[in-house]
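Apart from one protein chain that is not included, each protein chain of the complex appears where it belongs.
A, B, C, D and E are the chain letters, set down in written order, and residue numbers restart from 1 in every chain.
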Amino acid sequence: MFFHRKELQYHASPQSPDPVYAKKLQEILGGQFGEISVAMQYLFQGWNTRGNEKYKDMLMDIGTEELAHIEMITTMIARLLDKAPVKDQEEAAQNPIIAAALGGMNPQHAIVSGLGAMPVNSTGVPWNAGYIVASGNLIADFRANLNAESQGRLQVARLYEMTDDPGVREMLSFLAARDTMHQNQWIAALKELEEKEGIVVPGTFGSDREAKEFSYSFMNCSQGTESKAGSWASGPSIDGKGTFEYVENPEPHAEAPILEPAPLYMHSTLPDDMKKMPFNE
Amino acid sequence: MFFHRKELQYHASPQSPDPVYAKKLQEILGGQFGEISVAMQYLFQGWNTRGNEKYKDMLMDIGTEELAHIEMITTMIARLLDKAPVKDQEEAAQNPIIAAALGGMNPQHAIVSGLGAMPVNSTGVPWNAGYIVASGNLIADFRANLNAESQGRLQVARLYEMTDDPGVREMLSFLAARDTMHQNQWIAALKELEEKEGIVVPGTFGSDREAKEFSYSFMNCSQGTESKAGSWASGPSIDGKGTFEYVENPEPHAEAPILEPAPLYMHSTLPDDMKKMPFNE
Amino acid sequence: MFFHRKELQYHASPQSPDPVYAKKLQEILGGQFGEISVAMQYLFQGWNTRGNEKYKDMLMDIGTEELAHIEMITTMIARLLDKAPVKDQEEAAQNPIIAAALGGMNPQHAIVSGLGAMPVNSTGVPWNAGYIVASGNLIADFRANLNAESQGRLQVARLYEMTDDPGVREMLSFLAARDTMHQNQWIAALKELEEKEGIVVPGTFGSDREAKEFSYSFMNCSQGTESKAGSWASGPSIDGKGTFEYVENPEPHAEAPILEPAPLYMHSTLPDDMKKMPFNE
Amino acid sequence: MFFHRKELQYHASPQSPDPVYAKKLQEILGGQFGEISVAMQYLFQGWNTRGNEKYKDMLMDIGTEELAHIEMITTMIARLLDKAPVKDQEEAAQNPIIAAALGGMNPQHAIVSGLGAMPVNSTGVPWNAGYIVASGNLIADFRANLNAESQGRLQVARLYEMTDDPGVREMLSFLAARDTMHQNQWIAALKELEEKEGIVVPGTFGSDREAKEFSYSFMNCSQGTESKAGSWASGPSIDGKGTFEYVENPEPHAEAPILEPAPLYMHSTLPDDMKKMPFNE
Amino acid sequence: MFFHRKELQYHASPQSPDPVYAKKLQEILGGQFGEISVAMQYLFQGWNTRGNEKYKDMLMDIGTEELAHIEMITTMIARLLDKAPVKDQEEAAQNPIIAAALGGMNPQHAIVSGLGAMPVNSTGVPWNAGYIVASGNLIADFRANLNAESQGRLQVARLYEMTDDPGVREMLSFLAARDTMHQNQWIAALKELEEKEGIVVPGTFGSDREAKEFSYSFMNCSQGTESKAGSWASGPSIDGKGTFEYVENPEPHAEAPILEPAPLYMHSTLPDDMKKMPFNE
Partner (left out) sequence: MFFHRKELQYHASPQSPDPVYAKKLQEILGGQFGEISVAMQYLFQGWNTRGNEKYKDMLMDIGTEELAHIEMITTMIARLLDKAPVKDQEEAAQNPIIAAALGGMNPQHAIVSGLGAMPVNSTGVPWNAGYIVASGNLIADFRANLNAESQGRLQVARLYEMTDDPGVREMLSFLAARDTMHQNQWIAALKELEEKEGIVVPGTFGSDREAKEFSYSFMNCSQGTESKAGSWASGPSIDGKGTFEYVENPEPHAEAPILEPAPLYMHSTLPDDMKKMPFNE
């Protein structure tokens, strides 16, 4: 069960409105790696965790915190949209800076949400749950989480460069700090789990079920061997169970497939020599 | 530029058709972490890599290999659908095993693709590019890749359990082996890059731009302190730059937000004391 | 800012697992009118409310409660999936009830989420933010909310009929009760606002800006006049400003449109007599 | 069966082309509450109505009229795009007003549709059927319809403010008038039905199936009691069957959930004490 | 403007309900090539046609007819769902045929639409406007239309095979006949236009703007030369302006691309030798 306090976790007041920047900031609200994504991802992982109460509690902690980040960014966007000049057509027709501002806004901020934040990304595409990950395997999922916090902090850094507004930068500096913590946190949690389960996910699917001769080979499918210089191309494998091998000229291991004709009731194109058969049987 | 050889990279022949399993196998073809996702993800990362030819080449190698995996799974699905009994309504009305098979199939395999594979997941949702990641920051992206290979091998393992067909299992054993290699590979590549850039992404966004007092604090937003037992809650942080702190009762750091009224031309609901103002100015 | 308590708002324990029903229950979790929709809808409305603290607080109250409903349903779905027999291929091949159960499950519950709830509807389509409404006009939005609670309780009622499990029915009886409250609540709130602003949204867009001769006419565009018997076809209009009129044979009020040809640089099909003009200018 | 007359229902001629405004106007054509949505919503409700010929006829009347509104707006958009200066790169490089216009257009209007209207919203997102509602319960659906007409008229009002073109405003004044009628109409129809069925949908799902002690309680899940001032917090409930109660400190009514471990064949993370069990059984 | 008559264009009465088949039939209602697609495609093409009244009228004729087909299929689906046994859990637990039927239904037919048709395809994915085509170039669009009627009749044929119900087959026999007409019609219209504009679309983009040396070459990018036997590999080209050539070993015509590093403010991974440059400038 959840409870809400009205104070914001951190400041979310721009020095000045900027409707074009409001559009851009939507990316870290409703984009692939926005705050809606991480909140939902951590909460679903938490709700689905079976046993492992330490991790379940941790997931509920961070998922709940991310709800506060959604709240900060929606507030910031609403303030960036304050008094957006969407009515000033005449002035826009003569002042190109205003014309550019109106052209650079997300028009839905005026038409649909009435100068409010929306659950969409910076191009206006609605958030969808195909972005999130919750598999029941915690190593797999914490890797997804580490990725999400890395992409998230990268986007915060880029957005920081794209504004001079000290109020916006203040909020972004907080989000960057939390992303620093969360990258550290997922790496720490992964270390715990990898020590117990090994680094190859899922650890319970043994190598005896694999086609082992392919488990440590790098296949050079793109002409040029620059990739041979990588640490993945020779030496002991990271999981300690094999040796990396560089396959310079990878070959197929199976024949070219030939598929059987479709049954007549599929009305697909038949091979020529089957055409004598009665149709519509 | 790409070239194709007709032989398959590995075997893709089931012992027997099984249209219900064909539906399930779609997950690792056209699902969030299916082969279309990894092929597109690696290729876009490769095409967008600026300099760093070693990594660019490696991405093109693996992206190109994944195209071969798409090919193997499409072939397997087509064969699992061979002669699917979609026409046998009368028999189905009396034979509940056939009725269940017809009910458990993806109907589009019969109606739309003519017993062929489709670029959709196991519930029939079309693949979309919102699944993939290519940011220009290689540490961030290789973390996405490590996640993708982890989720991918997990799904292969689950699908392996869900069939007894030796031909299907043979193909899955190959895919599991490649996922083992690729998990090893991304971890190896991450080690190289993290040594140079640090573990917090992006390394170029310095901690002087962060609200540093929040960079190493775990916030206990969910009642109960099981999460305090984790390695993320105390001791030196993973990046070596701070000390993890457990904030048992996290507090807001900013006031409750009060938003200004919308301009009248937005036709939103106005606060009561503004109602005296002239409308439709 | 949000805080979480681990106890559930209400019971969410089925008497027995039922993976087919788990798939159906996804509708009120991740469907168009599922709990994710109402939680996000109320929270976004709350965050975007400008002034009107009574309504803003109320929206945050109910949005926060809906998060607890998401939590109850995810928990119920995980338990309905307990020990789902996804591995029992051999038995399924002979036991048609098991075969039907496996065919009727959402395969992603086994392959993707590891027997956990997912943010998708009952056919597996991911939740997306195109479902929700937050316009800044409270009468408009509370009508959206009344609709959401009506559709939601209707779906709860139908799902109640589709199971005999007393544990599932217990949870549904709670959700139905809350939907009763929430339907009452939105009607109460609407009455308050409509008294001040009138029933036609937005009240600030005056009828002097309308083509008033069309503001109270019912147009009989479908042959047959059964619709004439409705209370919308005659008598005083609900807003008290006009009289309903039944237009039995509605007519066009403007000419058939003729569009100008596209410029040549559009490479569209040109009308015949323009074909003499020079191309590729 | 449908028949078409070429004349438009009302005027749809702008005084001047304006490709940036054409992009914005797409919202009420292909957006969540655009004319495609209401046409499809009313027609599907009509086609699915079982008995109740008065309502079925009325739904077909209004659904058919909305097709004429789609037609008006597509015509208007095509005319707003007349001779859009998409070829004038050189001029744009020097004239910032033209540059802003080109930047503010929907590029698909030039590249994809050849200066024609598209079934997308104002940010270019394609219309999808997840927007519409047709449940078989007419009270529920008429509430959806009232919402759609309210959001629709609100968006018309906002778009009216965003242009000075008298031709565009003429069309919008007609659409606003029809939305006035349709809001009146749905309220009238709701009154008829609520008198018979009660205000809580569905009326056929009796309160004996509800957890009645929660049917009239407002739960204050967000700190602060501003919401206590609402008409939903005390006094008789709107449905006349209970009394509103304000629960200032809502409490959980069930225990914290503990989920059973997943079966081993799921390859999920297991609780520590289960790790001794044999894998891959 | 549109008008509706209540009679159906053709019969739409199944002999018996069949909720599993209702799910399948959704494909030709709300699938990629269902009736919603063709109705919307033809109407948008008609509305956007500039001049060319003969074609515009024809498009409005056929688009309007397709609305009647939507109506027939929605009616058929509603009747196939009559009295679907969604409540019979107990019986289903013992009768595997009923269990299979319930598992094979689209659960939304019971939960969401109340046994009505929905604007979704046979797997439950909502219709979206990304399916349709309206470019302003009539040859291009009529080719899209010919494809749509071909895919449509193919799906009708497959669905015909999947049922024995004479009422369903009667309706499908009508739809197949109309698809025969419409395939004939689009080919006839294409002949008219291709005679005037040539077969290569757009005819107004002259070959002097092409890299002509590549305009008639078939490139053998997949090992094996079976494709050499085709009529596209030698002889005069269809447009009469060139000669088909078979390029057995296609070669690249440009160098391997090397991209410049990203600016520092992008926080992307930089090439090694740039690492000495000052960050965060």
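The rule is simple: a contact is a pair of C-beta atoms (placed from the backbone, for glycine too) under 8 Å apart; a residue touches a chain by one contact, two chains touch by 3 or more.
Keep in mind that this is a model prediction, so the values were computed, not measured.
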Visible contact partners (per top-of-document touch definition) of the missing chain: A, B, C, D, E
From D:M1, D:A39 or D:L172, residue that would touch the chain that is not displayed: D:M1
Contact partner of the left-out chain, one of E:Q32, E:Q45, E:S122 or E:T163: E:Q32
From B:P17, B:P85 or B:G116, residue that would touch the chain that is not displayed: B:G116
Per the touch definition above, residue among A:E91, A:E213 or A:E260 touching the missing chain: A:E260
On chain E, residues whose C-beta touches the chain left out of the figure: 5-12, 32, 53-58, 60-65, 68, 75, 78-79, 82-83, 86-87, 110, 114-115, 125, 128, 130-131, 133, 135, 137, 139-140, 143-144, 146-147, 150-151, 153-154, 156-157, 160, 169-170, 173-174, 176-178, 180-181, 183-185, 187-189, 191-192, 199-202, 204-205, 207, 209-222, 224-227, 229-232, 237-239, 242, 244, 250, 252-257, 259-260, 262-263, 265-268
Touch residues of chain B, complete complex, unshown partner: 1-9, 30, 36, 40, 43-44, 47-48, 50, 57, 60-61, 63-65, 67-68, 70-71, 74-75, 78, 112-120, 126-130, 132, 134-137
Footprint left on chain C by the chain that the document does not show: 154, 157-158, 161, 256, 265-267
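Rule of thumb we're sticking to: only the chains that are shown with their structure count from here on.
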Over-half contact-pair match to D-E, picked out of the listed pairs A-C, A-B or B-D: A-C
Rotation angle superposing chain B onto its copy chain E by C-alpha atoms, nearest 5 degrees: 120
For chain C paired with chain E, centre-to-centre distance based on mean C-alpha positions, whole Å: 27
Distance between chain centroids, defined by C-alpha means - chain A, chain C (Å): 26
Chain A: positions in contact with at least two other chains: 1-9, 48, 50, 53, 55, 57, 60-61, 63-65, 68, 75, 78, 86-87, 110, 112, 114-115, 120, 125-126, 128, 130, 135-137, 139, 154, 157, 202, 204-205, 209, 224, 256, 265-267
Topology of the chain contact graph, where touching chains are joined (line, ring, star, complete, other): complete
